[in-house]
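With one protein chain withheld, the remaining protein chains of the complex are depicted in position.
A and B are the chain letters, set down in written order, and residue numbers restart from 1 in every chain.
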Amino acid sequence: MALYSGTFHENYAQDMAVFPTKLHWGLLIIFLILLFTCPLFFSDRILTILTMIGITIISVHGLNILVGYCGQISMGHAGFMAVGGYTSAILYAKLSFPFWAALPCGALAAGIAGLFFGLPSLKIKGFYLIMATIAAHFIIIWAIIQLYGLTGGADGLSVPRPRIGAIMLGTKTNYFYLVMVLACLATLIAHNIVRTRAGRAFIAIRDNDLAAEVMGISLWSYKLQAFFIGCVFAGVAGALLVHYISFASTDQFPFMDSVWYLGMLIVGGMGSTGGAIFGVVALKLLDELVTVIGPILSAAVAPQAAASVAIMSHGLIIIIFLIFEPRGLYHRWEMIKNYFRLWPFSHQE
Amino acid sequence: MGKTRFGFVALLIVMVALFMVPIGAQAKTLYVGGTQSLTGAFAEDSAAVLAGIQDYVRYVNETKMMAPWRKEKFPADITLEVLWRDDELKPAKALSIYEELKAKGMLVARISGSPIALALKDRLWEDQMGATSMASGSYLMTPPQSIFTYYPIYTDSCAAIADWFKASWKESRKPRVAYLTADNAMGKSLEIPAMRAYLDKIGYEFVGTQYVPLIATSPPTTQLTWLKQKGVDLALGVMINPGSQPTVKEMVRLGMGPFQPYKMTFGVALPGHAAVFAEAMGKLGDGYVCAGSFRPLDDLATPGIKFCDDLQKKYHPDKRVTHIMYEGGMLEAMVQVEALRLALEKAPYEKLTPKVVLEQGFYRIKNLNTGDISSTPLTYGKGDIEGVDEIRIDQVRNGKSVKVGLAPVHGIY
Partner (left out) sequence: MTFFIQLVVTGFAQGMVYALIAIGFVIILKCSEVFNIAQGHFVMIGGYLGYTFLVPLGLPVWASLLAAVVVAVFMGLVIERFTLRPLIGQPVLAVIMMTIALATVLSGLATLIWGAEYKAYHGLLPTIILKVGSISIPSESLIGLIVSVICVTLLMLLFRYTKIGLAMRATAEDLQVVQSLGIKATTVYAVSWIIACIVGVIGGILLGGISGANMVLADIGLKAFAVVLLGGVNSIGGAIFAGIILGMLENVAAGYLDPLLPGGGLAQVFPFIVMIIVLIFKPHGLFGLATIERI
């Protein structure tokens, strides 16, 4: 990363700082203020979209650690979200756990499911692992339907609106705050996990697992750690989703969601916290755009045009990114930032 | 590279801008329609429903009539507009669409499938928003809230088939019944204790359940062989045509059916559409029973069907909608518009809220004459969300859908 003209780092701490300059801190504070005053000037609809974006960001951060940093490709992320969501829903609705306890329990359950389905990763990788995680998704969903007494099976499970003590979290504004606090926290944690010993081990495993093992990195321990961490994030997101809709059903965790989470990473840029956020925001906005222009297209072109565009939109965007910008939006963003950092003394293109 | 870079930025800005643009509301406009599932298993049904809603609304706007056979008029100074979004059968998406349409001032809502119904029903009730529904599981009755159906719930439909079958049962032993149903929320909504209790009560012996994928990609030989082995006389299910057509085809091949060597009757609840089924299968599908079915679109002796036909001829003669759920769309639009009209009788345009439309509109719909598109005229009220009181039973005979009976609604949930 290029430094601003005239900025120098004099020690290790400065070099490693997440927010190296006062300008960064300032921008962060302005961003947070803007984010948390959203409910004052946005409608319910925008808040709903932002809440969904926040929930998805939490989930995709987990996937990013697993796929982007550790190189263990998972196409069962929605399944792990379902584990988290259902666990939290059952604890809250049926066993009357308090909300603050049900949510972490859901996350933990998802993490444990991740550990279990991460076991094949010790033996296989690449395509085989993708297949194993796809299988994990369908087995999880099937198990949820089987456990009729606990989960309500295909009928789903109605969950009362969450509350912590006397604070009702069910309202859109309060839930927005909850999700955004957790999303910011998740971003912070995700960004820092990869700067720890474990994070560096993940990256070594991603780049060449055999070489990593020879260097003394325990594949067994770190691959499973990556699965656990990734799925805990998924569990939190799943629990938040279920409590937001105040209903748990397997339809909320379709297989294609797992695929689109990976798509978000590709569009945003794999292996960077910023990339995860960029990807989620870009694809979610695309979704909304498609929804809004659907009726217009339908009236103008053909009745089935809306559905067709809705099905294709994600695929087309991913094809475009894979061919023209495989490093994703975040890479573009960094390039733009670097350009302006050096401006007007730019001598690189 | 510079161009691509700014291209991306520009694309992002355009996306954000387009999505922020509000659609300006005109003076004195009321919206009908709501969320649709144009993608997914119910895509075909949804597309036909949408066409029906659009045609009916255009008719009301042009003539201010409610239907050719009705005298009431829609207020002349108010224009109706169809507002819809595709939710792709995703609950989370339907939620944000619902918020958007509500923010736009929509006073009625619509449910496009079981997953959407399950996710939205409590929220609709909290907002006191009345909705019409293409999904009709027993979950709508526990407790009855503000989602109204224009065809019987699946359990009632299947109970009607059981009644009808029992009436013609001549042997001395108890008839054996099994569920042969779709492997999804819709199909499994049949498996509730009340349904079993009813079947026991009217003298059936329950054998078990087999599932067929919602849309069969291979013939359900295994499931059917199981039914045959258990000696089942009546199989009940909730299926859509892509599931029931391969199933019946396989039944015929295995020699099962009311007119086959092994006597077994197969009956499904409404989305199995006897008319569509008969058209696709011809004589191959003889014996298939469907409860709560709509009449075929070429049954012009029925005033409602004639009305559908006239509208199609008038508005899109070259692009006829041939799917039967066009009638479903007409019914949904009729109910929504009637609710708005009744609410406008009690409150001025400016004072309309979802609650007013629910209480002064939906709850006051009594004996709404649909021109016989629905099994009976529609009646709603507080706690009465099932519009019909009797269920028509059709059977495919000689490649045609024939009405074979009428059974009362029992309210099984």
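Please note the rule applied: a residue touches a chain if its C-beta (ideal position, glycine included) is under 8 Å from a C-beta of that chain, and two chains touch if they have at least 3 such contacts.
This one's a predicted model, so the numbers in the text were calculated from it and none came from an experiment.
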| item | value |
| --- | --- |
| Residue, one of B:Trp169, B:Trp226 or B:Tyr349, that touches the chain absent here | B:Trp226 |
| Selected from A:Ile58, A:Ile145 or A:Leu329 as touching the chain missing from the view | A:Ile145 |
| Touching residue (missing chain; options A:Leu34, A:Ala101, A:Ile124 or A:Met168) | A:Ile124 |
| Of B:Ala216, B:Ala343 or B:Val409, the one touching the omitted chain in the full complex | B:Ala216 |
| Among B:Met281, B:Val337 or B:Leu378, residue touching the chain not depicted | B:Met281 |
| Positions on subunit B contacted by the hidden chain, ascending | 38-39, 41, 43-44, 47, 183, 188, 208-211, 213-219, 221-223, 225-226, 229, 241-242, 245-246, 249-250, 253-255, 280-282, 284, 323 |
| Interface with the unshown chain - residue positions in subunit A | 67, 73, 117, 119-120, 123-124, 126-128, 130-132, 134-136, 138-139, 142, 145-146, 148, 153-154, 208, 210-211, 214, 259, 262-263, 266, 270, 302-305, 307-309, 311-312, 314-316, 318-319, 322-323, 326 |
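One rule holds for everything that comes next: only the chains that are shown with their structure count from here on.
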| item | value |
| --- | --- |
| Centre distance in Å when subunit A and subunit B are each reduced to the mean of their C-alpha atoms | 36 |
| Subunit A-touching residues of subunit B, taken from the complex the two chains share | 1, 4-5, 8-9, 12, 15-16, 18-19, 38-39, 43, 47, 50-51, 83-93, 95-97, 99-100, 102-103, 115, 118-119, 122-123, 137, 139, 184-185, 187-189 |
| Residues of subunit A defined as touching subunit B within the complex | 43-45, 47-49, 52, 153-156, 158, 241, 245-247, 249, 251-252, 254, 282, 285-295, 303-304, 306-307, 310-311, 324-325, 329, 332, 335-336, 349 |
